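These notes concern the structure reproduced below.
Here the complex is missing a single protein chain, while all its other protein chains stay put.
Chain naming follows the written order as A and B, and within any one chain the residues start at number 1.
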Amino acid sequence: MMAEIGLTHYLVVAAILFALGVAGVLYRRNAVGMLIGIELILNAANVNLIAFARYADRGVGVPGVNGSAGLEGQVFAIFVIILAACEAAIGLAICINIFNKFGSIDADRADTMRG
Amino acid sequence: MPAPVLLGELRLILPELILCGGALFVLVYDMFQRRERSQRCGVLALLIVGLAAWDGIRLWMVPGVWAAAPAQTAIFWGMLSADPLWAFFRLLFLAAAGAVILMSVFSHELWRTRAGEYYALLLIATASASFAAAACNFVMLVLAVETLSLSAYVLAGYLKGERPAAEASLKYLLFGSVASGVMLYGLSLLYGLTGSLDLASLDRIGPENYPVFIPVLALVLVGLGFKTGAAPFHFWAPDVYQGAPTPVTAFLATVSKGAGFAALIRVVSPHFDAGSLAPYGMRTVDVFATPTDLSSLFWLLAVLSMIVGNFAALRQRDIKRLLAYSSIAHAGYLFVPFTAANPSGLSAVLFYIIVYFLATIGVFAGVVMIHNRTGTFEIGRWTGLFHRSPVIVVGLGVMLWSLIGLPPTAGFVGKWKLFFAPVEAAAAGPLPLFHYSVVFVALLTSVVSLYYYIGILKVMCFSGTDDRALRFRSGPLERACILALALPLILIQLQWQPLTDATLRALGQPVRSASAEVAR
Partner (left out) sequence: MDHLLFNFGLVAVFLIVGFAFVYGALLFGSLLRPRLYGRDKMRIYECGEPTIGSSWIRYNIRFYMVALVFLIFDVEIAFLFPVASVITWFRDAGLGLLAYAEIVTFVVILLIGFAYAWRYGNLDWISPEPATGKGVKPPTSLLVAGRAELALAAQRSTAAPRTAGGEETASSAE
């Protein structure tokens, strides 16, 4: 029997997204792949925020919540979306720059500085 | 909120409005300039920072209350806290930004680039650093810190013709984005725990949430630790400091790092008076006689940063790379009072940030001057500098001396204050070993730092004027700049009470009268 979709489900999805994102950043050598991993991390935060915003309003399941905080999380999520877009834009621009200089966007190739 | 109230609040952020508006103006101005005249934007940016600083001083003069009671000072629906702490950091950042812009104007590295975008980004970054120091809501905190980071990513890679610059910006972007992503994830969980994004809502954490709360706060600390350049989140620092244009490096070492500490102070300071960060953890279980609250996380950051920074700096040949490790070490020193979490520690942090800003800006100014004439960042090539331009070497010597923290300079007073906070806590609290250990590491690594700072001085003074020596003779303007930055470091050592008073005022703590200090 399937249980009702609750806060825990969202949190688990977000945790999985977060783990995937971190793994993507760590194990990808392609800079664009790393950026995608970062997007996943940000979206994990977004899922959390929206879920908490929804369930905090109802006062379900979260200990210590005063139950009036719904909108704040949603607004924060919008800002996180903006942040993600900005990071993607600047990240792509930097990737173009890297490709021009190194002929590849393999992050491992960019290692002129050591020490 | 009625319109007059809103306008009144806009008055309180006028310096930042000037900076942002000025950034847009610089961009538009540059659009109508020919490439050769692009450097005029630097002068324009300097004027804008001056204007903002003038207004910042006026706001500093306004008597205000500190954020210990954020409800009284909150503006814009509780997003910012208009208090003396903000005014303090704003002035500090504006002064540092002015110095960085001055450096940029004279730096040969940036001569051939389009300058409008560069200065616009610097102004925006300064404004957002100032907002980070004022944020009393996590949304504002994240937005300010991220705006600062995003500007810094671009600034780090501003020399588009060079491979190290491109590499620096990529590394900075990747590390920074991951750190801020982890911080955002932590904040989203924190929001779930407290049900609010106000910084003040951290008080609502009940004992039943403690086991969850410390890991969540650790996630948040990842983002702020990255901004402050503390180990183990320091891996970006050496490469970025080396690859970025030198004025940008100076900006990262001062304003960006300072903004990280300002944000951190906002997050944890309301609980500083108890002598522990107990609301951030539980004191009941003492495993290995360490507090299981936030203090132990800070202990880890402080000790790791001091050790990693100072020992890695020992084998550096490139001056900017060495200064990167030095700045990691200084982040560690600045974390020392956070382990003690007593009020005197907080004012010590503010005091040392001023001293560190002065010395770091000074050293980077020296690096820019020497690089302009010689085109090298290699320390080994600075041999015999003393014979050619003694004033520069003496000035640099004072700054390095201050960074070591030796007596005739302000660095000594600053470090004394920093390291005294845990000693106080050890005397008063139940965990002397915890507090003394961090002081011990701090003193030990300070001795280590003596070695590499003195190494620079030794190369400059005692190595002979062989044919590898630099053909460098300083101009009067350069000498004046260096002396103007070095003299305060001596003067602060002679009379540090005004500066201490300023930090106390910023924290809303009672200012001891100067006469009482003299009598003591």
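FYI, a contact is a pair of C-beta atoms (placed from the backbone, for glycine too) under 8 Å apart; a residue touches a chain by one contact, two chains touch by 3 or more.
In this text, all values refer to a predicted model and were calculated from it rather than measured experimentally.
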item	value
Selected from B:Gly161, B:Pro211 or B:Pro498 as touching the chain missing from the view	B:Gly161
Positions on subunit A where the hidden chain makes contact	2, 4-5, 29-30, 32-33, 75, 78, 81-82, 85-86, 88-89, 92-93, 95-96, 99-100, 104-106
Hidden partner chain, residues of subunit B it touches	2-3, 6, 24, 27-28, 31, 35, 112-114, 117, 160-161
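Just so it is clear, only the chains that are shown with their structure count from here on.
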item	value
Residues on subunit A engaged by subunit B in the complex (per definition of touch)	11, 14, 18, 21-22, 25, 31, 34-35, 37-38, 41-42, 44-46, 48-49, 51-52, 56, 62-69, 72-73, 75-76, 79-80, 83, 86-87, 90-91, 93-95, 97-98, 100-102, 107, 110-113, 115
Residue ranges of subunit B touching subunit A (in the complex, touch as defined)	138-139, 142-143, 146, 150, 153-154, 157, 160, 162-164, 166-171, 173-174, 177-178, 180-182, 184-185, 187-189, 191-197, 204-206, 208-209, 238-239, 242-243, 315-318, 321
